[in-house]
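Okay, so here's the structure we're looking at.
Note that one protein chain is taken out, while the other chains of the complex remain in position.
Showing chain A:
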Amino acid sequence: MVDVLFDDIFRVEKLNPDDKKYFDKVTRIEARSERFDMFMHLDINSEVYPLKVGQKFALLLVPTLNLDGTPDTGYYIGGNRHSLADNFEYVMHGKLYKITEDSTRENVEVLISFGGLLMMMKGDPSHCNKFELDQKLYLLMRKV
């Protein structure tokens, strides 16, 4: 079975937290999770997957899309194979490039780059145990 790194439902609180639209096709969303109370900034391609304030979505972070949980080879094979992505609407692939503690040392920040689309998740360290530096991972999203 797939080893899920993180699974929660988020609610979009704000689009473009800086109140300025910098990019046409990319929107930064500010979201907060319901279960773990995680705070998140996430860049999404709003052209292919628009989100609005107040919408809720399920977010899953997994190291592989294979249904049986075999790890990725590192090489991309496209095609319409059955995978974990079938149940989700929006899937991105990226790399975890930084884990830091907050200045208060209470929260942990996890930073992931999906080919330049960044994700910053902040919250209690206990929920981020499975993350590791330089981990390749998939982000799967589905509106609920």
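Please note the rule applied: contacts are C-beta pairs under 8 Å (C-beta built on N, C-alpha and C of every residue); 3 or more make two chains touch, one makes a residue touch a chain; residues count from 1.
Operating definition for what follows: contacts and distances are computed from a predicted model.
Per its UniProt entry, the chain excluded from the display bears the name "DNA-directed RNA polymerase subunit", taken from "DNA-directed RNA polymerase subunit", "Trm112p-domain-containing protein", "SUMO-activating enzyme subunit" or "S-adenosyl-L-methionine-dependent methyltransferase". Considering the whole complex, the residue from A:11, A:95 or A:143 that touches the absent chain is A:95. Although one chain is hidden here, its contacts on chain A can still be listed: residues 16-18, 20, 22-26, 28, 41, 43, 45, 47-49, 65, 74-76, 78, 85, 88-95, 97-103, 105, 108, 111, 113-118, 120, 125-126, 128-129, 133-134, 136, 138.
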